[in-house]
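Reviewing the structure listed below.
For this depiction, one protein chain was excluded, whereas all remaining protein chains were kept in their positions.
Lettered A and B in written order, each chain numbered from 1.
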Amino acid sequence: MADVRLASIRKSFGTVEVLRGVSLSLASGEFVSLLGGSGCGKTTLLRIVAGLESVTSGSVEIDGRDVTGLPPEKRDIAMMFQSYALLPHLSVAENVRFPLRMRRIGSREEQHEKVRAALETVQLGHLADRRPRQLSGGQQQRVALARAIVSNPNVLLLDEPLSNLDARLREDMQVELIEIHRRLGLTTLFVTHDQEEALSLSDRIILVNAGLIEQEGSPAEIYARPATQYASSFLGAANLVPAMIREGEAGPVALLGDGQRLALPAGIAERGAATLMLRQEDLMLAPRGAGGLEAQVVTRVYLGARSRYVVEAAGIRVRVLSGNDRVFERGAAVSLAIDPGRIRVIEG
Amino acid sequence: MSDRTENLLLAVPGLALLSLAFFLPIGKMLVLSVSGPDGPTLEHFARFLGDPFYLGILWRTVRLSVVITLVSALIGFPLAYIMARVGPRLRLWLVVMVVLPLMTSVVVRTFGWMVVLSRNGLVPDTLRDLGLVGRTFSLMQTEAAIVIGMVQVLLPFMTLSILGVIGRIDGRLEEAARTMGCGFLGAVRTVVLPLSLPGIVAGSLLVFTLSASSFVTPNLLGGARIQVLAASIYKSVTQTLDWPFAAAQAIVLFAGILLVLAPYVRMTARRHG
Partner (left out) sequence: MVRAVPIWVRIAAVVFVGLAALLLLGPLVVVIGVSVSESQFIAFPPAGLSLRWYREVLSSGAYLSSAAISLQVALLVTVSATLVGGAAAIALNRRRLPGSEALATVFLSPLVLPTIIYAIGMLMLWSALFGTVSVVTLWLSHTVIAVPYVVRTTLAVLAEADPFLEEAARTMGASRIQRLLFVVMPQCLPGLAAGAFFAFNISFDEAVLSLFLRRPGLTTLPVQIYGQLEFSPDPSVAAVSTIMIGLTILMIVVIDRILGLNRIASA
């Protein structure tokens, strides 16, 4: 394992500038996620670390060495592709052995031993002689993972590896990835557009937007304090509500569209026009008259353990995620409340 | 070595082969068609286009090709449709049935027709038994023979061309048409036929080109009296040894085919932007 350093990376495809000056670094053994919507440049960034794309300007360092001009085959990396990219004409074991063969790592016996160990790690030892097409999606995925870890690379690169799996398999694989990372400690760069994945797997999250880094920090930091609208829309299902922040008797107060007010925590310094972030799971519904904003239920979607409501209050619609111990029907008059400490004010 | 270089190296042998052994010969032929004892001349073209004998050959070639194309389309479309809609095992056999004549040498196929259509052949025999024709009736050395023989040779091209397109038509479209009140044939007529048009057109162009330029089958089945353009070219090359004239005829043939192809190519180019 090794550290990775990217300095002022710019990348243009023709006239389109996809990365506009990105600098980041990974400490040895760190699991970092690149999170962002499609087109934000995160995959390009990963491919630049892999060497599959050149940079227009900037430098890439792996383990202290400048690898900016080196092709992928000369970098000590391993990559897991979204479509797994297993070689169809080779067996599972031969697929996993491939990087060892190409990089000429170890003797034949040693290679077979490493392959065995890697397949054990992903629990596929019993399928070593099958062909990829005989395996299920989840199994193919794990072969791809075994193939990526077998050469003990300096950097492990993962390009949305779980997006082709169904929900159950995804959760299982996420747990496995966490386990494997704990055990092997490989420096890992993980690209995803799924915030839950990023939150659950990473030591650190780097949020990418339109070719620039918008925010970075630990999962807890980013989730609790998203700095911009983009950040908050990515992490947690949040409602963004425009309001006017005024000084009230007991501290700052947010004035909403129809004159209703929300109390804000004393620490909020902003005044004037602002955007409030109210998390779906933080908003609380109660029968009308229980205090809070006057609101009306527009729709309700049953989700099993919870329901998602669309509620209209103060001239705007917000989504509320609420437990099903108390249920409100369409059209019901309700009151909407939130603990002031859970309100965030964001810019943008 | 860069990616570019590697790809170039891979493509170069093919490009060299085609430039030297394909495009160059065609160029040579073009040059020859306008060459005369005193320099470039159009006399060979003038000779061809001014002589009613040759114009008759041209007309016959075109006429026969059109008939062959029409017949192939009429047979090819239902055949392709049936092939597309049956189960995979049966389709495999039908594909074999269509591909086998395609992959057999043209002389072998034509020989078969010579046997069947000649005076003692199966077809005239049968027709004679049915009292439809006289005693010395033979289908050999007639234009009908050429059409029949060529249709067998070219039907696979038409069928496979249409099959490719029909294969991509969603079967549920026909089902939808049926639920909206169409009968079976109605659904075929209103849904399948318009959507297979590209395949029919492509197949027709292919068949027309191949018929117009074909010479083994028309020569053997039509005999010396019924000449098509390709046969005339063969004669000029091997018998009268008038190569410039042969080249000119080949250009006329090529130009005629391009004339037919051009509107189609422009049409598809426009559609694909």
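What we mean here is this: a residue touches a chain if its C-beta (ideal position, glycine included) is under 8 Å from a C-beta of that chain, and two chains touch if they have at least 3 such contacts.
None of these values were measured; they are calculated from a predicted model.
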Missing-chain contact, candidates B:Leu32, B:Ala144 or B:Leu195, resolves to B:Leu32
Filtering B:Gly39, B:Pro52, B:Pro88 or B:Gly181 for touch with the omitted chain leaves B:Pro88
Touch with the missing chain holds, among B:Leu10, B:Leu130 or B:Leu259, for B:Leu10
Contact partner of the left-out chain, one of B:Val106, B:Leu173 or B:Leu193:
B:Val106
Where the unshown chain meets chain B, residue by residue:
1, 3-4, 6-8, 10-11, 13-15, 17-18, 21-22, 24-29, 32, 75, 78-79, 82, 88, 91-92, 94-101, 103-116, 118, 120-122, 151-152, 155-156, 160, 163-164, 167, 175, 178, 183-185, 209-210, 212-216, 219-220, 230, 233-234, 237-238, 243, 246-247, 250, 253-254, 257
Across the whole complex, the chain not displayed is touched by chain A residues 50-52, 71-73, 77-79, 81, 83, 85, 87-89, 98-99, 102-103, 147, 151, 157
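What we mean here is this: only the chains that are shown with their structure count from here on.
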In whole angstrom, the CA-centroid distance of chain A from chain B equals 59
